[in-house]
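Complex shown without one protein chain; remaining protein chains in place.
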Amino acid sequence: MVTRGLTKRFRGGQVAVNQVDLEVPAGSIFGFLGPNGSGKTTTIRMLLGLIAPTAGTVELLGQPMPKAQLSVLPRVGALVEGPAFYPFWTGLANLLRFDAADAMADPWTRKLRAGEALERVGLSNAAGKKVRAYSLGMRQRLAIAVALMQRRELLVLDEPTNGLDPQGTREVRLLIRELAGDGTTVFTSTHLLAEVEQVCTHAAVMSQGRLVRQSTVADLRAELRPRLIVRTPDLGLAAQTLSGLGVTDLKQSADTVDGDPGELPIDKLAAALVTADVRLHGFTLERPSLEEAFVALTGEGFDVAE
Amino acid sequence: MGTTRRGRRWLVPVTTVAVVAGVGAFGPVVADASPDLPGITAQDLLAKVQTAKVDGLSGTVRSAADLGLPALPGMEGSQFPDLLSGEHTARVAFAGPDKARVSVLDNMAERVLTTDGKTAWAYDSSEREAVKYVLPARSTKPAQPRPEKDAYDPQAVAKQFLDAIDPTTKVEVTGTERVAGRDAYKLRLVPRTDKTTVGSVTLSIDSKTWVPLDVTVMPRTGDDPAIQVGFSSVSFDVPAASTFAFTPPQGVKVTEETVPAFKPHSVTPPKSVTPKTTPQTPRSGSADDRPDVVGQGWESVVVLHNADLTPGTNGPLDQLLANARTVQGAWGSGKILTSKMVSALITDDDRILIGLVTPDTLVAAAPKAPR
């Protein structure tokens, strides 16, 4: 999946997505990160041909969108912006309808496939219940079941764990890994960094309509520089010493001094501090989380509570 | 790029509108393009029309009248008020001099008038009533149980105007056209007098049978026809005799009337104000009530007698009369009602003068009109 210069300007001039060049390698689990309103969902809608880009191109499974959507989309399972169903129908009936909408779907195996998909998301028991009576988590599972009705080469999941309890979240993550293990490329948007850290092989970060970063998760992590944190009552002395040794980006708080040690050997730094008569209450090297990296990239905090 | 491409999709519905409107507006014009016919002089054409005779015909007639008459709720009581306004469709069949059938196709109803020469039937599907008229044996004139037969017969309508041809009429052949799928000449009659409200009368004359297929009357002012009666389809095969027979269906109230031999016209109560197209409009009651015609040709005026227009008994007509212009003369006084085509003078001595003439012509005719 590749996008080039993808841009969406809404009527009124607001640019929701600005010059986005995404590259999702086949077989990857791609985490699409960004705070709410950063243009994630708009990008996903353009990927799937739901809205037309103002500029730029989208290529899905090697074919141009939305031109080839009728041949490409059957190979793509999608969950866009929360589950949407006919509340007056049962979960099973909903599954059957969306499958029937796809002319490529085999009508003879439809019920069988629906049963399997429901089984896979743990909804077998609720298949005959009207969706009206489903909880949000059940609807989310049903939406994933829609994407699983057929063998897909690509899954595009927009916030797949939204509304799920911790148990459900774990199951979905497991499911994603399992599917990826079968060779399916998974493109999942989320605002939960933990999800990316635990599941994804690749990640991209959106901020204010722009793609600020994309790489493998391993690279992202490797780039995160560890920070040296010295807990001491002798703040000034410690800072002076570290600075003299070449530690940069020093910051002081009530009882700590921290900075970027760069490539400096840690044991030497400790020895130097002791030699300088700095009273060490603590001396740690801390690797920052992706969240901190994210804050560094987007310049804003992560709105975990939504 | 995307936006302009998508904008172009709206060309599809726009084109559809254009095509639909084009077919609707110009389709009939193209279909009715003027056929090529050998030239003919107006005099020859007129002669052929006046001697034209067919043994029978059937077809569908559409009539549209816009005489500019005010809508009078009081006229609802009359039996065929609609002849004077609006659009109507009738199926007609004629055979010989005395067989005729006219079915007026009303909205969700039908009125049938049929005669085989011996009996005549009038059937109204909405009232579920049928009237049987026993006609006198072999009357000299073809029996006409109701005048509306003529109103839906382009031949009869044309005759009214052909009768009016006199030296004051300019007659010309103005071209050809297709009417009811047949090639026809257009014969235009233009009155040279300015006393009439008629601007011109155009007859479409079938080029094979010389039967008028369409009559269009244009008023002196305005661009819309005042009267148009014409075939939308026509066949000159003589209809089968069974066409003119009528068996009253079950559950229909049947009344029977015998028509006296010497007064073949005296059936319809003349509640409707009838313009010159049917000047012989019959009257019920005594012979004294029969209408007279004053004047000739385009200037003829029909005089109705003993019209009871006492104020307070005619509903909306009273209001109309109250606002009408009053005219006076040596003959007395009266009120003038005018419309685009028809003028009427209602005198204080209960005469009504009506014609396709100017109000002044009516006033001039008033002294000559019998009381």
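By written order: A and B. Residues from 1 in each chain.
One rule holds in what follows: a contact is a pair of C-beta atoms (placed from the backbone, for glycine too) under 8 Å apart; a residue touches a chain by one contact, two chains touch by 3 or more.
Going forward, contacts and distances are computed from a predicted model.
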Among "ABC-2 type transport system permease protein", "Ubiquinol-cytochrome c reductase iron-sulfur subunit", "Molybdopterin dehydrogenase" or "Aspartyl/glutamyl-tRNA(Asn/Gln) amidotransferase subunit B", UniProt-listed name of the chain not shown: "ABC-2 type transport system permease protein"
Contact residue for the chain not shown (choose from B:Q43, B:S126, B:T174 or B:Q296): B:S126
Selected residue (touches chain absent from view) among A:M1, A:I29, A:L48 or A:L220: A:L48
Absent-chain interface as seen on subunit A, which is shown: 45, 48-52, 66-71, 73-74, 76, 78, 80-82, 84-89, 93, 96-107, 146
Subunit B residues that touch the omitted chain in the full complex: 6-7, 9-10, 12-13, 15-17, 19-20, 24, 60, 71, 89, 91, 103, 105, 107-110, 112, 123, 125-128, 130, 232, 246-252
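Note that in this section only the chains that are shown with their structure count from here on.
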Mean-CA-position distance for subunit B and subunit A (Å): 82
